[in-house]
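My questions will all concern the structure given below.
Every protein chain but one is kept in place in this view of the complex.
So, chain A:
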Amino acid sequence: MEGSISFTKTLIDISATIAIIGVSLSVMILLYRAIKGPTNADRAVALDVIGVNIMALAGVIAILLVSTQFNDVILLIGILLFIGTIALAKFLEKGVIIERDMD
């Protein structure tokens, strides 16, 4: 029993680390897109996907740290990303985020 728990723990550690490295590599590649461009729409999408990756990263780290405190963070990132991407898209499309009343 003792052995199987420690085996599971090692397994989780190793797979979590591999997952973190993979997600980080993906973030770096996305970062290249965010910096390089060429258009702002590319950057917006890159940022959105970076956010998704960060959600994943937060989840994996929470597993690694054996903590449930970061579930809020993951949910929050999801909401913020949605709002942020909408705002960005609106900005890129119309040049403003909040439109004035027309009447």
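Definition applied: a residue touches a chain if its C-beta (ideal position, glycine included) is under 8 Å from a C-beta of that chain, and two chains touch if they have at least 3 such contacts; residues count from 1.
The rule we apply is simple: contacts and distances are computed from a predicted model.
Think of the chain that is not pictured: of "Na(+)/H(+) antiporter subunit A", "Electron transfer flavoprotein subunit beta", "Quinol:cytochrome C oxidoreductase" or "(2Fe-2S)-binding protein", UniProt labels it "Na(+)/H(+) antiporter subunit A". By the touch criterion stated above, the residues of chain A touching the omitted chain are 17, 20-21, 24, 27-28, 31, 34-35, 37, 40, 43-44, 46-47, 50-51, 54, 57-58, 61-62, 64-65, 67, 69-70, 72-73, 76-77, 80, 83-84, 87-88, 91-92, 95-98.
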